[in-house]
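Excluded from the complex is one protein chain; the other protein chains are retained at their positions.
Order of writing sets the labels: A and B. Residues in every chain begin at 1.
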Amino acid sequence: MTKLTLRGSGYREAGRCLGLSVVAGLLTFGLTVGNAQAADEIVIGASIPLSGPLAGFGSYEQWGYKRAVDEANRAGGITVDGKKKMIKLIIRDDKTDPNVTASNTETLIGRDGAIAMLGSCTPPLVNAGALVAERRKIPIVTACAPLESFKAAHKWVYAWDLFFHEPDLASAPFKLMKDFGATTNKKIAVLHENGPDGQVVGGQVWPGLAKENGFEVVQNASFPLDNTQFNSTIAEAKSKGADIVLIMAITPQAVAIRKQMASAGYTPKIIVIEKGAEPVQFGEALGKLAEGVMVGGYWDPSFPFPGAADLAKAFESETKQTSSQHIADTYAAAQVLLDAIAAAGSTEADKINAAIAKTDKTYVVGPVKFDENHTAKLPMVEMQWQNGKQVIVWPKANATATFLFPAP
Amino acid sequence: MVSLEAIANSVASGFLLGGILALTALGLSIVLGVMRLVNLAHGVFLIAGAYVGFFLLQATGVDPIIALVPIGVVIGAAALPVQRFLLEPLTKFGPEAPMMTTFGIAIVLENLFVLYFSADTRSIERDYATVPLLLGPVSVPLVYVFGFVISVGVILIVHAIVSWTSFGRDLRASAVDPGAAAAVGVDVRRVHALTFALGAACAAAGGTLIGIIFSFTPASGANYLLTDFAIVVLGGMGNIFGTLVGGILLGVLQSLAGVTLGDGYRDLVGLVLFLAVLAVRPQGLFRGHAA
Partner (left out) sequence: MTQKTANLRRAVRNVEQLAGIVIAAVFVPGIALPNLLSDYELQIGFRIMLYIVLAEAWNLLAGYCGLVSLGSASFVGVGAYVLVGLLNHTGIPVPMAVGIAGLAGAALAAVVAPAVFRLRGLYFTVGTLALGEALRMLMINVPWFGGATGLFLHVDWPSSRELYIYVFGLLCVTEVTLSVGTRSRLSILMRAVRDDEDAAAQVGVRAFRVKLGTFMIASFLMSAAGALQAYKLAAVEPYGMFGLQWSVDVLAMVIIGGMGLRYGPVVGAVFVVLLAELLADYPELHVAITGLILIVLIRFAPKGLVGLLGRISSLLARRLAGVHLV
């Protein structure tokens, strides 16, 4: 009897293993077969941060991408291979995790049949998704990724980026100070995250520009993307007495730094917070403390480009929220892709890719034309938070409000 | 290089912050000391408290800082059935099964938070959280002082409960020798359940303070969990005042690391210290809660 049990258990285990593997195989086939794409739709995929620390950016991206696709569909779709087809936009949440961006992109291309992709936001996520698209030879158009960090990742063949150039972003505050003749003690404290754009802007460009313009960098501190306590850094900045503080951080950290500066009693005259101070959530979280904070901007409804003002109005009436510049670059990126597909008249990756390369049109963000590094530069202005809204203060020609100095 | 003023500010802030961190670690220490349970869900209990405080403020306008005790009670009460039905039955399987279960609870709760509250970063907005306090040449955030006073207060209350009530006596007996305690009539199961609830309540209170001073996301719990482990190990498992001392020590060391190496190294210093102490003297720098 014992003999029976022992042998039985061995076979049972093997049987279980076999059974489960069969089930696994069936399920896998089921998954793939069940997701055969509808051949009369153009599938475009996008993996964006709808949750996590960058959720603020993600929600605007979603709106921008969707609007462009909805507009094209309302016009009847795009003519491909002689037939007019509707566009299906599949959006996945990558939870601000580059690993998820990569696997989402993989799934969108492999399982959902995306013939082109739209990018995520901020270099870690954008690069992760673009690498996958590049590997699969699928064109991907992205915004929301500063050009230098985009170029540094890879010599792209299938990925295209339209956004600002870090040197422009970094030099804006300096140019502003010169133009307005702002008097400070010329001491700068640089606080930057140690991600790709933090390292480029905070670690290299800002210090270089400071030296060029006769400023002294009394402190240059970096911190990880998930840091929440900045007391030591702020204590040092305060003790060094820097009048100007240049910060590069994502929104949650930007909010934390601003609040902790206040509770440390540190009141510099000029506060520049790149990236983090862009979304509306920054102003909402800080209330009065956001007053006077400056941030680089690449778009504003007041820009003289086709559809700019209408875009902001549409956003505000549809979502009942304050508009942000992120609706524009993503809207434009999606349009660039859709125009390229229409120009190519095909869903073949290489044809679309070639068409993107030939892009030369003015969109809501301005003229878009990609250079040999697959990047298109957007113009830079300096904005400032005033009364819970972002207004342009520089260049004076584009200004929509007067520059508030020193920061309250 | 680094000015004396910056160091002085850092040390002062670190001291106060350490006291606050001690409160967050208190629950972990008690549970570990009494039940020998490594509660990997401790971090999410912290965050749960922060969310309760956040929504309390939103819904009623009541400042969570005065509602710490009720918030703690709410989370503690919620933790009771968790212990009763999920953890208690596992005690016969050895110490790993309950720990893995708390791990499962942690990831379930964290993701429920994301599902219902989104992964956005939250902060309990209070005006006094952005005001400095000047003590001579040194300035510290005012809210740190509030938090420190409250933390020490809560720690004292818990110490009083443990030292002078009958429940506390039962708790200490169960910690030293559950078998002997049961033999003399202590309802060890009830003690464990209430201890777990007390641990969760302390965590929630600490979490609310963290939510006011800093910000939090559903995933923030993990960082505090590790920092709290460091404090528990420094102060001795189950040693309540040891936890306070451990917390302050860690707070100061973290601040010094922040000011010399960079704020990014704060947590790393805590972990390295944790590993070092664990390797050399796992029972903690101070005696455990036998005393």
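As a convention for this text, a contact is a pair of C-beta atoms (placed from the backbone, for glycine too) under 8 Å apart; a residue touches a chain by one contact, two chains touch by 3 or more.
Bear in mind that the values here come from a model prediction, so they are computed numbers and not experimental data.
Taking the complete complex into account, the chain left out of view touches A, B.
One of B:15, B:144, B:196 or B:229 touches the chain omitted from the figure, and that residue is B:229. When the full complex is taken into account, the listed residue touching the unshown chain is A:128, out of A:115, A:128, A:159 or A:407.
When you scan B:101, B:195 or B:239 for touch with the missing chain, the hit is B:101.
Panel shows chain B; residues 36, 38, 86, 89-90, 93, 95-97, 99-101, 103-108, 110-112, 114-115, 222, 226, 229-230, 262, 264-265, 267-268, 271-272, 274-275, 278-279, 282 of it touch the chain omitted from the view. In the full complex, chain A contacts the hidden chain through residues 1-3, 5-18, 20-21, 24-25, 27-28, 31-32, 51, 92-93, 95, 97-100, 102, 106-107, 110-111, 123-124, 127-128, 131-132, 134-136, 149, 153-154, 193-196, 198-199, 224-225.
To be clear about the criterion, only the chains that are shown with their structure count from here on.
Each chain gets one centre point, the mean of its Cα atoms, and the points for chain A and chain B are 36 Å apart.
Within the complex, the chain A residues that touch chain B are 51-53, 55-56, 95-96, 194, 221-224, 226-233, 235-236, 238-240, 251-252, 255-256, 259-260, 262-265, 281, 285, 287, 289. By the touch criterion given at the top, residues 2-3, 5-6, 9-10, 13-14, 17, 114, 118-121, 123, 125, 129-132, 134, 139, 141-144, 214-215, 217, 220, 223, 255, 257-259, 262-264, 266 of chain B touch chain A in their complex.
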